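All protein chains but one are shown at their positions in the complex.
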Amino acid sequence: MGTLLVRRLAALVPVILGVSVAVFLMLHAVPGDPAQIIAGQEASVEDVAQVRHSFGLDQPLAVQYARFLSRAVVGDFGTSFRTKRPVIDEIGDRYGYTLLLGAAAIAFAVAVGILVGVVAAVFKHSWVDNVCLLVSLVGVSVPNFFLGLLLMLGFSVWLQLFPLTGADTAWHVVLPAVTLGLPSAAVIARIMRSSLIEILGNDYIRTARAKGLPEWLVVGRHALRNALMPVVTVVGLQMGYLLGGAVIVETVFAWPGLGRLTVQAIAARDFPVVQAAVLVLAATFVLVNLLTDLVYSILDPRVTLS
Amino acid sequence: MAVHADPSASELPVSPLLDVSRLVVEIDTLQGPVRPVDGVDLRIEAGEIFGVVGESGCGKSLTALSILGLLPRPQGRIRSGSIRFEDQDLARLDERDLRRIRGNRIAMIFQEPMTSLNPVLGIGDQVAEALVIHRGLSRRDALAQAIHLLERVGIADARHRAHDFPHRLSGGMRQRVMIAMAMACRPKLLIADEPTTALDVTIQAQVLDLMDDLKAEDGVAVLLITHNFGIVAERAARVAVMYGGVVVEEASTEQLFEQPRHPYTHGLLAAVPQLGRRRDGMRPHPLSEIPGMVPNLARPAPGCAFADRCALRVEACLRERPPLAAVAPGHRVRCHVTGVSAQ
Amino acid sequence: MNDIPSFTAAAHVVAGANAAEGTARRNGLAIFWRQFRRSQLALPGGLLVLAFVLVACFAPLIATHDPLKNDLARTLMPPGAENWFGTDELGRDVLSRVVYGARLSLSEGLVAVLLALAAGVPIGVVAGYVGGRTDMIIMRLIDVLMAFPGVLLAIAIISVLGPSLFNVILAVALYTIPIFARLARGATLSVKEEPYIEACRALGVPHLRTLWRHVLPNIAAPILVIAALRVAISILTASSLSFLGLGAQPPSPEWGAMLASGRNYILIAPHLVIFPGLAIVLLVFGLNLFQDGLRIALDPKTTDLR
Partner (left out) sequence: MTTALPLPLLSVRGLSKSFVHRNWCGRVIRHIPAVADVGFDVARGRTLGLVGESGCGKSTTGRLVLRLIEADAGDVRFDGVDIRAAAPARMRTLRRDMQLIFQDPYSSLNPRLTIGGLIEEGLIVHGVRNRGEREDRVAAVLRRVGIRPEYMGRYPNEFSGGQRQRIGIARALVLRPRLIVADEPVSALDVSVQAQVLNLLAEIQEEFGLTAVFIAHDMAVVEHVSEEIAVMYRGRIVERGRTEEVIADPLHPYTRALLDSVPSLRPRAPRRARPARDDTDGERGGGGCPFRARCDLRMPICRMVPPNTEVRPGRVVACHLHQGQAG
């Protein structure tokens, strides 16, 4: 287990490096002169030259990247063009909110998804199953921003059960988390259902039945754990969807997270912030995927060997 | 229950351990329902090894599954017939009562030892499970007994191996674990569905020896299902040959292999290559062939299922299904041509 | 020698015996159709999508007004006889805008997926078939791209290219490429292990011919199924980006953009949000239903996954 962890962590290094290269190149891929962008459209030729020199933009690309990376490692992403604060502070303020929202959303998605999936599988091909299918198909068909607006309209404006926007109390997280988590819940439910049905067709399930086990033990003890494995993989992939979706949901609910910051920064062409936010979100996703791998290896005794 | 025409019935002991009578199994397919088991009769005595042999699609595995009510759901069901075991008709029991019998008085092992064990549970736990369910043992006591059972089926260092997961074991060892699991509650009947098909021949011989030993020690009866005539010849006391969803011949092993009566049995025995036939660097004679292929389940013939491949076919074979008739004491044949002589 | 699989083989023989001479291909279509119908919702889904396609094709005939024409005398009108879906803040007819929006959304989904297919499938097939170092390098690059969570990669790309509908399509296509590449690689790897590919080697069939005649047809089904799914997801993503102001720019009648501007009037004119939102939901729902039927029909391994 320990060596597995070390090996997986080591395998992440090239991926993170690749991500950092991509993020670094972002600024240089923008059409036009990066120095001009940083200095602003109205800047004089001298100002632009000054910016070019002070940001090291006159250096070779490799040197610039090395500097970017060495600074990024210690958390120095430069200064925000917009607020003139260190980027790391801007990010630090928002990161916790995004993590909170993401965790709430995934908890909601996993709980609802697994429950619905198991129910649908146990009652497969019945009306219960069909209702679950229909609901989950609608779930993956509703865009986040529309669902968020509908929930706001329904629960905040008409029923007045939850606050409209912001992040002041625990109640504030409910609607954004449901908005963000619902499509994932639908995906998890479908995978859970099909996985459980597939597992229930396995030879060792027949063995368990031939042993005289009651059906709840067959499902609970022999099928569920095996059926959860593909679900774990999907949950890992859904995390990526959630982190991306957070950009939209945070905007809709004015949630002070990293996603909303990214959108604001893009609108203001505040590239250091965009770079850092994208890097932090990508690194989070990569680490979360590592976590799902570890959960997987706990569920499946065969993995630790390979 | 209507008694069907069977003159030999009186010669057999009054109540066998298992008496399958006119069993019909129906399976739904995209082409509609078909009957892969279409009137099977089997009688198994206590403590004997009874072989059921036939090619793929003859209905032997489905017959075995239907005994324990393990037909694929929801597409499979027992359409008619009875399965008398001790004093009950298993075909009419509900799921609850069947569960009390499964793994307790009748146990079953399967063809694929690689996939028949749960990959995420320790083998000791999997063996212990039946003891917890049927004997009400605590998990701890059951595990202790499971270790004992594993030792008995020849797993070295069972105390430690009990905590191993199945993927650490070879195929032969896994089949031993399956047997330990099946024998946990000292069943009266062990159904072994192609137990050695996935194993190498040397391992196959060891597993079959183990089953022989268990029969001798525990007095368990074994329903040994296989496509391999050699295994049956070596291990079984009585044999039923299945074709097209019915038993076409049933006899003691000596009778069947020395005087096969049904043209299908006859043809199959001649088609099997046997060791020691090659002489003087000459290529042996061609094997005898049965022309054609296994019958089409979706369009069952009105007469004998084997008629279209049979060299002895007469007109009645296409029209009418022959009965399973006795040709000698303990030897029954379902054939219009060869099944009527002798008596 | 188990009864059940050989029994299904017997069923195949039946199907073959019933087929008339030389109609095997039609027979294949018939099997496809029967499988497709097994998902009872696939046909309604297909019809729903077809309806949107027709609306998009004949938008000028269906629209009652000019979708871009302002009428400041009739702003924020509720649905009524003159404007069935009401009017927006500039007095434009919402129905006509929704109708024209179908063109944009469908092309967002289709173009992005076609681009991604064209690039991703060859990359994946080559990586899987050639293997070795080529495969390793391609997969590392794909890992890096996949490390960006969901929409985030698209957002990062747009932040570089600048907001526009075309750039959104490009960004969505770019972040879909690794998905197809990975899928095609996985499918190729498993097909490559099939004995019929070894048979090609044994016959001396050249690699290109093997790829074209033996590998591609056998990996087409799962790719097609995922492609249908990705059309739905691309439409959602593209409209999300438009909602954030990164995609189609006003006054373009893109559904996501319509929602973004309608959002400000949600309390007094909810129809500005409801109608374009419902249009997205219905189109994506139809695509999902259709995709479900496609999967059941084309992917025999996952017959019970729904």
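So that you can tell them apart, the chains are marked A, B and C in the order they are listed, and the count of residues begins at 1 in each.
The rule is short, and it goes like this: a contact is a pair of C-beta atoms (placed from the backbone, for glycine too) under 8 Å apart; a residue touches a chain by one contact, two chains touch by 3 or more.
Every value quoted in this text rests on a predicted model; they were computed, and no experiment measured them.
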| item | value |
| --- | --- |
| Chains in view touching the one left out | B, C |
| Option touching the unshown chain, where B:45, B:151 or B:234 are the choices | B:234 |
| Absent-chain contact - pick from B:21, B:61, B:118 or B:204 | B:204 |
| Contact footprint on chain B, counting only the chain that is left out | 55-56, 154, 156, 169-170, 172-173, 200-206, 208-210, 227-231, 233-235, 253-254, 256-258, 267-269, 271-281, 283-284, 286-291, 293-294 |
| Contact footprint on chain C, counting only the chain that is left out | 1, 6, 9-10, 12-13, 15-17, 19, 21-22, 24, 28, 133, 136, 194-196, 198-206, 209, 213-214, 217-218 |
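Throughout what follows, only the chains that are shown with their structure count from here on.
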| item | value |
| --- | --- |
| Centroid spacing, where centroids are CA-atom means, of chain A and chain C in whole angstrom | 22 |
| Residue list for chain B, restricted to those that touch at least two other chains | none |
| Set of chain A residues in contact with two or more other chains | none |
| Contacting residues of chain A [partner chain B, same complex] | 125, 202-204, 206-214, 217, 221-222, 225-226, 299-302, 305 |
| Of chain A, residues touching chain C in the complex | 14-16, 18-19, 21-23, 26, 29-31, 124, 133-134, 137-138, 140-146, 149-150, 152-153, 157, 190, 193-194, 197-198, 239-245, 247-248, 251-252, 262-263, 266-267, 271, 274, 278, 281-282, 284-286 |
| For the chain C and chain A complex, residues of the former touching the latter | 41, 140-141, 143-152, 155-156, 158-162, 232, 236, 239-240, 243-246, 256, 259-260, 263, 266-267, 270, 273, 277, 280-281, 284-285, 287-289, 292, 302, 304-306 |
